[in-house]
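A single protein chain has been omitted; all remaining protein chains appear in their positions.
Letters A, B and C mark the chains as written, and numbering starts fresh at 1 in each.
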Amino acid sequence: MTVRNEDQSETYGLATSAGDLAASYRAVRAETERRAAPLSPEDQCVQSMPDCSPAKWHRAHTSWFFETFLLTPHLDGYTPFDPSFTYLFNSYYEAVGPRHARPQRGMLTRPSADAIAAYRAHVDAAMATYLQTRLPPDQRALVELGLAHEQQHQELLLTDILHAFSINPTRPAYEVVAAPAPRDPPPLDWIQHAGGLYEIGYEGLGFAFDNETPRHTTYVRAFKLATRPTSVGEYLDFIEDGGYRDASLWHSEGWALVQQEQLEAPLHWVRDGDGWLRFGLHGLRPLDPGEPVAHLSWFEASAFAHWTGARLPTEAEWELGLVKLDLPEPGFAAHPRQMESTRAFGDVWEWTASAYAPYPGFSPEPGAVGEYNGKFMINQQVLRGRSCFTPAEHARLTYRNFFPPSARWQVSGFRLARDA
Amino acid sequence: MTVRNEDQSETYGLATSAGDLAASYRAVRAETERRAAPLSPEDQCVQSMPDCSPAKWHRAHTSWFFETFLLTPHLDGYTPFDPSFTYLFNSYYEAVGPRHARPQRGMLTRPSADAIAAYRAHVDAAMATYLQTRLPPDQRALVELGLAHEQQHQELLLTDILHAFSINPTRPAYEVVAAPAPRDPPPLDWIQHAGGLYEIGYEGLGFAFDNETPRHTTYVRAFKLATRPTSVGEYLDFIEDGGYRDASLWHSEGWALVQQEQLEAPLHWVRDGDGWLRFGLHGLRPLDPGEPVAHLSWFEASAFAHWTGARLPTEAEWELGLVKLDLPEPGFAAHPRQMESTRAFGDVWEWTASAYAPYPGFSPEPGAVGEYNGKFMINQQVLRGRSCFTPAEHARLTYRNFFPPSARWQVSGFRLARDA
Amino acid sequence: MTVRNEDQSETYGLATSAGDLAASYRAVRAETERRAAPLSPEDQCVQSMPDCSPAKWHRAHTSWFFETFLLTPHLDGYTPFDPSFTYLFNSYYEAVGPRHARPQRGMLTRPSADAIAAYRAHVDAAMATYLQTRLPPDQRALVELGLAHEQQHQELLLTDILHAFSINPTRPAYEVVAAPAPRDPPPLDWIQHAGGLYEIGYEGLGFAFDNETPRHTTYVRAFKLATRPTSVGEYLDFIEDGGYRDASLWHSEGWALVQQEQLEAPLHWVRDGDGWLRFGLHGLRPLDPGEPVAHLSWFEASAFAHWTGARLPTEAEWELGLVKLDLPEPGFAAHPRQMESTRAFGDVWEWTASAYAPYPGFSPEPGAVGEYNGKFMINQQVLRGRSCFTPAEHARLTYRNFFPPSARWQVSGFRLARDA
Partner (left out) sequence: MTVRNEDQSETYGLATSAGDLAASYRAVRAETERRAAPLSPEDQCVQSMPDCSPAKWHRAHTSWFFETFLLTPHLDGYTPFDPSFTYLFNSYYEAVGPRHARPQRGMLTRPSADAIAAYRAHVDAAMATYLQTRLPPDQRALVELGLAHEQQHQELLLTDILHAFSINPTRPAYEVVAAPAPRDPPPLDWIQHAGGLYEIGYEGLGFAFDNETPRHTTYVRAFKLATRPTSVGEYLDFIEDGGYRDASLWHSEGWALVQQEQLEAPLHWVRDGDGWLRFGLHGLRPLDPGEPVAHLSWFEASAFAHWTGARLPTEAEWELGLVKLDLPEPGFAAHPRQMESTRAFGDVWEWTASAYAPYPGFSPEPGAVGEYNGKFMINQQVLRGRSCFTPAEHARLTYRNFFPPSARWQVSGFRLARDA
């Protein structure tokens, strides 16, 4: 299901051949339900902080997208499942009208998880009909966007339930499996990259978000990029060397956060006597030094880099550097896996030094779906790659994820760069 | 199940005769389950503001009381259902140890509602065994306290789910019944009461909370007391006369609240064009002028009284005045009922002019249960009577309920008093 | 300048004989300026928390009272000093119109301290003219109220600058004098008081605030009252015995405050190695065990009483008990003085067990000045007596001061009571 784009080496993209769209739709929708299946009705209802959303809400909002942008305008005779859902499950689309306040999403005990299942079935049945017809290109593109959008929410469904479980004193596990024996990561290596004019960004036939375009020229100085993300063991060294107590390593805003929140380790690390456990979808476990470190804010990634004398890569460096590697194609995992080779990639999102801004010549999609990316292009940092929660078909090397630099509840790590 | 106490005219009290304790236990516990039955697992999990608790939590905490104070110390061989519940379902008993933070109660998606049902069954089975034995008086008193405590939570379970439903845009109904035709209340009448030395407070054989004791002498000036609570229709007149816009009617702190929260009507009243609807456990309905007005803060009750030139009664006036009335014995209702006679009573709690303070000579119970009442005796106002949510067996004319003057989510109304 | 009121033994009151009013006016106004004199223009401008006001504001607001309620309505040809001052220096009188937001009082760098001096001179000159005329009784009463009001602000001017200086790391002293040698307080003694019907409240010819009236009958049980306030040394024992770490001694709200603010001593006590210093208008000094303890919240006073097995007196008990004592008539001091006899009184306000509520039959003054007291009769506790900052002519045994139970920046201590 990946697509080779000759212009930009290997990318990971959603299938776009005409016949496959209905199959893609069914596959993506089924994956959402698969991820929600281990969750009880209560688990699916809770919102543990304003940045998170209930699992039930993710399931409904992704259906709302298809209903609002495709079925209602384009399928003759379509009857919306419930008129109130337009209000309840809009997220941030101002153009579509008023919406339920984000921090109140966890208050929606009704509609129930069962009602949401019925909503999904209703939308899926109508979409099955709709996808039998030959769609004009703009509607095809909207279906693809809707599927990519749902894949994003598949990832968020897991980061959000991880957060909810993490504040439950009983520390529930989403998936129970045996832990591998902890071991050290492979040694860190560097790849040298010459300076010069390069092109980055997406330009191909497959689906990409508008923020990955246009593909454009950029000038890059020579640099070196680490061949794998920073490991749990390396990060533990930083902690034990007093990294969280040395203001000189931190940005001013990061240091304020460290002091205010009394940070001393990544999110989901739990004190255990003198050491640490980490909480994940597998429950509470001992630290494994060979995993890529995750659940870091940009501030923590940056302070670590400062501590080593290195820095974070820009997103251009990251994209150019990674294209040269022979990357694994990791599938889903409920927690970042031990790194097995120096080419490790794909189990944690990687913070970059780049602020999230429009590419030169960027223009957002017209209409409500154009609200999708551009309106968040401030006070966010770009993350590249994918995490173990990211559906494999959703990943691309040109993909631009973004979060505020203080965000820690995502599966966010980093790899180092240096001036050459 | 009520008890006549010759010293203080009719009171409403819990049966205390030895043989009835097990039956009382079963009846009270069953009532809790009956009230929770219409609620889905999600409904039972949510906490819509820090003052409220999830229905599931109410069900568990009341069981925790019996487990902690009776079964664990006094029933040989008793095994606690789950050790983590001691932490999760403690409310404010500092003496029992640390507890789950109150505002986080809604985050407990696990244990599930089913697990709580199993917890209740476990406790009930053990209590059945325990109650077969002849209990020493202090343990008997603790059982009675535990039942009275559970009855309090039966009321809170409903006020809290009402609040949760009220912020759900779909406005769910807890109970669906036909609305009676709106009608006017009976005319307001006044009962004259001579000044002098009187006794108030509880002194009898039945159960009462420590804060109702000791029965003591107090001097009261002559006064007049309204024979029924203020009605919705009368309160609507106050609103329409600009009551919420006239600072001179309000206490300084109340006026600040009116401005900050932009108050313009009781809680759960909803604008409907130029008029109002009210939300309740029966869902959204037109105003009924004949109901007693409810969901008021003390500030609103006081401003209304000021507007009429009257005042709120002290709790002594209330108790002395109500004892002289021939009161109905109202049962449960999901919303305050139309008042049918000028002796209306019992569908809304009634704010008084009295701050919640210890009676002269008051001494709290020793030990953890003594934390029950005394520690809240500051910055709260006394409410007297009962509401339509109060279990009938739980009510007494000497009962002292208390809430901060800003509280609006209780079924709180008032009746007027005047100097004679 | 005190007035004997046969009904209620000795009271301390403002002179009311006709000829003295102008002299009283001049004396009170001069005292305000005397208190402000040691303060720089910057000192007079700052507002260190919303509860406090700048010294300059106190000087202006007290003048505003005379201008607004007397000169503008009653002195022919009076020209207000500056029309904007009506807005700037109104405090909480809703009836007079909008006002500058209280927490913004410290932002008024202009008008300058010099401009306020000119404002005071302008008002004083007009008042001198006005007071030469024969005033109708209601205007006389308003002048007396204005003077009592200014005396209240004389006290607040000092508590507020004490707070401002306390958060300045350079710890300035308002007045530099040598400290006496620390010594122990006189032994604590108790006076027994029989139960029965008594009268409390003000009824005399002199000035009193409306909240002290009407004098009325109350029933009091037999009690014992300490002959002096609790001392610094006694309070230190409470601290060293772990009083701030034992939840069982505290009201629920008080304990929350202890934890949230990490309280471990009275306000203005400063850690000094293992011991304590206290900051006051004399600067930083060693603790003196013989002083009455001050700058306590009601919660702290109540927790101490609980620790000793005693309690706080009601305000009726306080008034009845103190009337029987042969009290000193203390003058001004910049800090509570060592207690010299067991009849110590008057250097610290004394928290009582009574919530601030209207006396039976209370009716506030009509018009704007009637906002003075009644609108604060909720969520406040009564303090009785006077402090070393209180102008001697302002004190009465019937005086009802009031603050929220969390307030600590006043010179607030307490004396103990017991059931007899």
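Things worth noting here:
Please note the rule applied: a residue touches a chain if its C-beta (ideal position, glycine included) is under 8 Å from a C-beta of that chain, and two chains touch if they have at least 3 such contacts.
Because the structure is a prediction, the values reported are computed rather than measured.
In the full assembly, the chain not pictured is in contact with A, C, by the touch criterion defined above. Within the whole complex, the absent chain has one touching residue among C:164, C:312, C:383 or C:397, and that is C:164. Considering A:65, A:81, A:298 or A:349, the position touching the chain not shown turns out to be A:298 (whole complex). Residue-wise, the contact with the chain that is not shown comes from C:45, picked out of C:45, C:200 or C:320. Considering the whole complex, the residue from C:74, C:100 or C:343 that touches the absent chain is C:100.
Even with one chain removed from view, subunit C keeps its contact list with that chain: residues 40-46, 48, 84, 87-88, 100, 104, 106-113, 164, 167-170, 172. Touch with the hidden chain on the side of subunit A covers residues 92, 94-95, 197, 216-219, 221, 247-248, 250-255, 298-299, 302, 353-355, 357-358, 360-361, 371, 375-379, 381, 404-405, 419.
Rule of thumb we're sticking to: only the chains that are shown with their structure count from here on.
In whole angstrom, the spacing between the mean C-alpha positions of subunit A and subunit C is 60.
Mean C-alpha position of subunit A lies 47 Å from that of subunit B. Residue positions of subunit B with contacts to 2 or more other chains are absent.
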